[in-house]
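Shown here: the complex without one of its protein chains, the others still in place.
Order of writing sets the chain letters: A, B and C. Residues in each chain are counted from 1.
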């Protein structure tokens, strides 16, 4: 931490700040400039928040130097984490595509989709049985019946199951069906849920909150890691900005930023990130060129009849074309799909 | 819903759209313009999302006309909702101030604060026993021990207790101590939690998510109302923007916008909304002048030693001055504190 | 400036950084922590940007400590600047209201408005003769004919004239008519224009850019001050955020933040800041309670027929009511209008 003493601060004020910092168990380095004096607080006691020194007389600002995440950082673990999901690796040289409908609606819908995306090269099937809907009046999911449909699709196609958890109370049921537990953007800072999935023996796909800074996002991952679950995957899915042509602004900058900061795999969801099917393929290609480890793509046999997210879902035929396009980009990146 | 047919659409495409809309149980009104044809879909079947019609050939855009919230709307209930908390009314002519520390840290800290804020005119005591902290390494709250301290403070001062719920699993314990259950900004769209507090017989203070649009925010309230709990209070607490001089951007525009759209009481939290104690009093005054029904203010006997949010907490003496200032503004608004 | 050396940096890298900083004319203070080494660069040579040291091996981050504005700062000038416009003071104890139409459309429109706002207590008349319109097909203003109409209104009512400059080429003409030159939000970082009005002998009302940080905004003011014009007034008018219920998000937090950082007067424009006439009065009251020195309010005799900004303009009768309301709030603040 750097504590900046404002112009015109007195020696007494400076001494008081130094005393307080030392009481807190840090040591101090002083640096007197022409217009400011800077106090560097060295040491790291996690639970004493220096930020509140802003309240002391003469202090102009308190500036953090260290990033707060530890287990998620490249400093803690230099090698990339590779998550193994029943033989499918995420975070290694191969790029993994997870595809499927937003919501599980019926057996036929899921089966048709599963066969199509498997044939096109997807390795995992996504589909929500518990849905976090903006409106209480919207379709809320088939719950365990939906999970059973996903399992049947897995039995036939071999696709691994990625499905969302919205409540700690559903964890036990979900553990029986899911291969990857997805935590959605609206629950990115639901710390009770993060702790619960952190205690589970199951890989977690943690989506970025739509207003989570990258630092906050990594702190959310840190909650899971800190409970002992190291199979955490990140997923950029669009942030909130002023632009209204897209539903969210898919922030692909997050891909190289995250790859620099953390060892965890980074996926991208161009369907939720843009909200419009026309934009899914270009942003899927761009995500791979930016260096991501995998994609989440919404596919529905009849998007115009979907019970949720129809406007951003791809028809199977368009998904097939997308797979061809991204294969070429992956190859240009020296990777395979 | 308005469906806009793009330039160059064919008659067949238009007929297909009309047929689909009618199949979904709506009736259609056509309006042919020079450059576009517009189809108005009349009727409201809640569960069939017309948005996905964007996928049909020839369709340029699908534009919603009705706002999606019902029970929260002024159309549903014209008169303002007044929430009665053991004799203290929120949403009526009187403005209610809720004050106290961010976290319950010790009995002495809470008692000192409670006495001071009660003497200055606060009607309720805030204090977190279960804390949603960005870092898993930060102080996480005293849990039930903290609730007991709040109850002791209530016993002495008569202040009602406002405290946060972060997990459905804590609800039973919280119901024994809290007078108002607070749902924090990071849980604003945690629908499992919203449903749980909606089923409880206890007033709820629902904070706006830091990236929730006002419409999404009212839909979050709708989740609680839809479960039968009508004692819901809203609270603007800052949204995420590009500006970094403040921790968040307290969006006071939300006050008159919400007062127009909903009958629910609207409070403002200038402490979290700005993140700096120097800005709390000016924004508290402004919030009242904008027409809010109450304030949440963080007060700590020694902010520089606080375990959380020290930089935005007021010392009791500054809180007293704030109360004097806002009393004058309330009077100018024809209201009392 | 603080230069943070990353984990694992070598001594050679540190020495190279120190050498470079000293070559640039700064002196260095080293502070070695457990995980990072921090180099404080002391001295201030304005033209050598240290930020680029981020490129050197071993450097993790470069963090500025000093705010970059000088002449605009409270450190440079402790007392508030009071701008005198032909006897009307802005920045002193009295709050000044500037009112009028968005665009000058006709003599009758301006005269009707001027009489009404003067009767209600406004001290200055606003009205655009050169309009910066988003669309090249929209009404672009009456140019010098419009200025003549404003001058006629001034002759009759005594109201001072505030009008916008959109191009350096119009400066000469504007200087003949305007009492205050307004620089609009879209030109907030048009440095050629800022320099030109900085060289003029005329007070300037500089609106905040819709995505200008407060620091960038003060740097824009610094451009004018640096040319020798000290009669600069600031005006918050709404920033761009994700919220769509308002046209912009009027950022009232900027009022106390600016009052802390600068000696310049701070005004607020609740008309452009919200975009809806219903929100103008509440936000005008709030702006005054937040501590602003004046208001810009759009008034039009027939808003539904206005050639620009009709949806945010007040009818004269509503403006009169607004004046009554804000007078009471100003009084509560110990100020007069």
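Quick note on the criterion: a contact is a pair of C-beta atoms (placed from the backbone, for glycine too) under 8 Å apart; a residue touches a chain by one contact, two chains touch by 3 or more.
Every value quoted in this text rests on a predicted model; they were computed, and no experiment measured them.
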Option from A:81, A:109, A:182 or A:211 whose C-beta touches the chain left out: A:211
Residue among A:1, A:239 or A:264 that touches the chain left out of view: A:239
Options B:38, B:82 or B:111, residue touching the unrepresented chain: B:38
Omitted-chain contact residue, chosen from C:37, C:109 or C:190: C:190
Missing-partner contacts on chain B, residue numbers: 2, 4, 7, 29, 31-36, 38, 40, 42-44, 61, 63, 65-66, 75, 240-242, 244
Touch residues of chain C, complete complex, unshown partner: 20, 46-47, 49, 51-56, 62, 68, 70, 132-139, 166-169, 186-187, 189-193, 209-211, 216, 219, 222-223, 226, 240, 276-277, 303-311, 313
Contact footprint on chain A, counting only the chain that is left out: 211, 213-215, 239, 241-246, 249-257, 260, 273-274, 278-279, 282-283, 285-291, 328-329, 331-333
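In the analysis below, only the chains that are shown with their structure count from here on.
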Central chain (by mean CA position): B
Chain A-chain C separation of Cα centroids, rounded to whole Å: 38
Centre-of-Cα separation between chain B and chain A, whole angstrom: 25
Chain A, residues touching no fewer than two other chains: 240
